[in-house]
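Input: a single structure, listed below in structure tokens.
For chain A:
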Amino acid sequence: MAIAERGYRRWEGRLRGRALRWWIIARWGVRLSGQSKWLRRLVLAAWLPLLYWVLAFFAIGQVTDPETIGAVEDTWQFALLKAQFGGALADAFVRDPASFRPTIWATLFYFYLYTTQVWVMLVTAVVGPRLISADLSAHALGLYFARPITRLDYVAGKLGVVAFWIGAVTLGPVTALYGLSILFSPSLEALSQTIFVWPRAAGACAVVMVGAGAPVLALSSLTRNPRFLGFAWAGLWVLSHVASTVLSLAIFRIGGAEGRDWTGLVSFFRNLLAVAFRFLEVETKLAPAARLSHRASRWMERYSYEHDWRWSLCLLLVGAALSLWVVARRVGRAAEEGAQ
Partner candidate 1 sequence: MIGQLWTVATLELRQAIGGAKILVVVLMLFALAALAFAVRALATPPPELGPEAFWPAIYLLMLNFVFLQTTVILVPLAFATSLLRNDIDQGTLVYLWTRPVPRPTLLLAKFLAASAVSAGLLVVGMGLFCLAFLLPGGDPSGGAFDWLGRTVDFMAAAVLGAVGYGALFALFGLVFRRGLIWGIAYGFLSEFVLTNFPAVVREVTVMHYLRAVALSGVDVRSLGLRFDPEDLAEVERLLGFLDPPSAASAWATVLLLAGACLVLSACVVRAREYCAAPARPE
Partner candidate 2 sequence: MIQARGLSKWFGQVIALNGVDVRIGEGITGLLGLNGAGKTTFLRLLTGQLRPSQGSVTLFGEPIWNNHRLLRRIGVCPEEDAFYDLSGLAFVACLARLSGLRRAEARRRAEEVLERVGLGPHRHRSVRAYSRGMRQRVKLAQALVHDPEVLFLDEPLTGTDPIVRRELRELIVALGAAGKHIVLSSHVLHEVESITHTIVLMHRGRVLADGDVERIRALMDEHPHRVRILCDRPRTLARALVDRPHVVGLELTPGALVVETDDPADFFAAVPHLVDATGVEVDELVSEDDDLAAVFRYLVERS
């Protein structure tokens, strides 16, 4: 007996290449999550501190202009530079911009990345929790997997959504800042001396996107009720940071333990920052300045990490890989349950 198939009709047209299917999920995810007024406000708020850095680079451009060198001591631009870097370093920079430009740029970009970490935490706490748990609770996985989409496409698409929003508060402003800083520079020499900054800062941002994006997806896949996940996620960041500080104080700073302080590895913040610190080569770039300036040497002491940055990178990448494995497993299981 012939059965008239009246349900699914095979698509006769051409399908898009497999490599881009995750992109559709990511694009629609970004569009949907972008409807949140809160998220848009948060991203806007994250860009506001950039104004200070723009001003700083504008000042740097002005004081290093060959036409004005020697006559900048009384200007507000120089005052700003002094307030930021201290008199000794500011003086040295104005006298010899070529030698100190990499120091100044690397430090300023690192400081900017430092401030973005709180925004990364908040943005992921707002976007991340619903990404998969909402699909689970709405039984929407069937909608995805009824199409020629694999679990990998799905996970990559969702990671793309959270990475986009992390990028919006890290990579986006960093790129804009780099573009403006080049525009403010008096000559193309600045570009050649600081060409390392953008790719390295972008690399650090990419680590943040994956390192912070994947774990929040894993959390999201663990429950169908996302209401409390934002809190749990923010709690994880804060508590890991507090634990790291307490361990450092108790074991190394007050306690009498010898050896390198490894406690930064416990903190989510510090692992991300340790990678950015190394990527931007802040330590190497600050070293010549530290010999001149007390403030620079203090920065070296305060911001450098005693533990090997490669451990941080390794922890972040292993954490991300584990998280994505959890997501793929949970999604696969949920899809199977839905199909039964």
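The rule is short, and it goes like this: a contact is a pair of C-beta atoms (placed from the backbone, for glycine too) under 8 Å apart; a residue touches a chain by one contact, two chains touch by 3 or more; residues count from 1.
Selection criteria: all candidates are chains of the complex that A comes from, given by their letters.
Note that the structure is a prediction, hence the values are computed from the model and not measured.
Peer 1: Among 1 or 2, which touches chain A when you look at the whole complex?
Peer 2: The candidate that touches chain A in this complex is 1.
Peer 1: Name, in rising order, each residue of chain A that touches candidate 1 in their complex.
Peer 2: Contacts found on chain A: 38, 126, 223, 225, 227-228, 230-232, 234-235, 238-239, 242-243, 245-247, 249-251, 253-257.
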